[in-house]
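Up next, chain A:
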Amino acid sequence: MVAVHLWSSLTRFTDGARVVEVEAATVAEALKQLVETHPGLGPILDGGISVVIDGEMVPNRHTAIEPGAEVYLMQRLKGG
Partner candidate 1 sequence: MRYHTPSTFRDAAQIAAGASGVTRFLAGGTDVLVQLRAGAVIPDDLIDLKKIAGVYDIARTGDGGWRIGIAVPGIALGAHEALRAEWPGVVEGMELVGSTQVQGRATLTGNLCNGSPAADSVPGLVAAGASVEVTGPDGQRTVAVQDIPSGPGKTSLKPGELISAILLPARGDHAGDAYLRFIPRSEMDIAVVGCAVSLRLDGDTVTEARVALGAVAPVVKLVPAAAQAIVGTALDDAALDKLAAAASAACAPIDDKRGTIAFRTEVAGVLAKRAAKIAYSRAKGDRA
Partner candidate 2 sequence: MAKDEFREFKLVGTRPDRPDGLDKVTGRARYGADISAPGMLWGAVVRSPHAHARIVSIDPSKALALDGVKAVVTRADFPEGLTGEDWNLQENTIAGERALYDGHAVAAVAATSKLLAEEAARLIAVEYEVLPHVIDVDDAIKPDAPVIRAGAADASVPEGMPPNVVRYMDFGRGDVEAGFAEADLVMERSYKTEATHQGYIEPHACLGQLGADGKGEMWVCTQGQWYIRKMCTAVLGLDASQLRVTPSEIGGGFGGKTTIFMEPLSLALSRKAGGKPVKIVMSRSEVLRATGPTASASMDVKIGLKKDGTITAARAEFRMQGGAFPGAPVDMALYCCFAPYNLTNVAHVGYDVLANRPKCAAYRAPGSPMGAFAVESLLDEMCRALKIDPLQMRLKNAVKEGDKSSYGPRFGSIGLIETLEATQAHPNLSIKLGPNQGRGIAAGYWFNHNGETSVSLAISEDGTAQVSVGTPDIGGSRASIALMTAETLGIGYEDVRVNVVETGALGVNEPTHGSRATFASGKAAVIAAGHAIKEMCRRAATEWGIEPEAVEWVNGAAQPAGPNAGKHPPMTIAEIAGKMGQTGGPISGHHESVPEGVGASFGCHVVDVEVDPETGRTTILRYLVVQDAGRAIHPAYVEGQYQGGAAQGIGWALNEAYIYDDKGRLANPVFLDYRIPVASDLPMIDTVIVEVPNPGHPYGVRGVGETGITPPLPAIANAIEDAVGVRMAHLPMSPATVLAALKARG
Partner candidate 3 sequence: MSKIHVTTVVNGDAVEFLADPRETLLDCLRDRLGLTGSKEGCGTGDCGACSVRLDGTLVCSCLVLGVEAEGKQIETIEGMADGATLHPLQRKFIEHAALQCGFCTPGILVAAKALLERNPDPTEEEVRFWLAGNLCRCTGYDKIIRAVLDAAAEMRQEAA
């Protein structure tokens, strides 16, 4: 299981849960499962987000997630 940390305002779509457990081996699988279990997250995830695994920004959706990894969803980051 992988714990995905959401920002609080997304808890509207997850019945109040700030951390959602998913069974996923890759980032893409994790995101897919999130939307399957909580369809309200779909538009947010489609709008563009950043995924951070164990402190590292992971742009590649095929990146593997090790069991027990800490996964954060954040607003999309770039710079000036």
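Methods note: a contact is a pair of C-beta atoms (placed from the backbone, for glycine too) under 8 Å apart; a residue touches a chain by one contact, two chains touch by 3 or more; residues count from 1.
The set was built so that all candidates are chains of the complex that A comes from, given by their letters.
For clarity, every value in this text was computed on a predicted model and none was experimentally measured.
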item	value
Which of 1, 2 or 3 touches chain A - same complex, any copy	2
Complex contacts: residues of chain A adjacent to candidate 2	5, 7-10, 12, 40, 43-44, 47, 52, 54-60, 70, 72, 74-75, 77-80
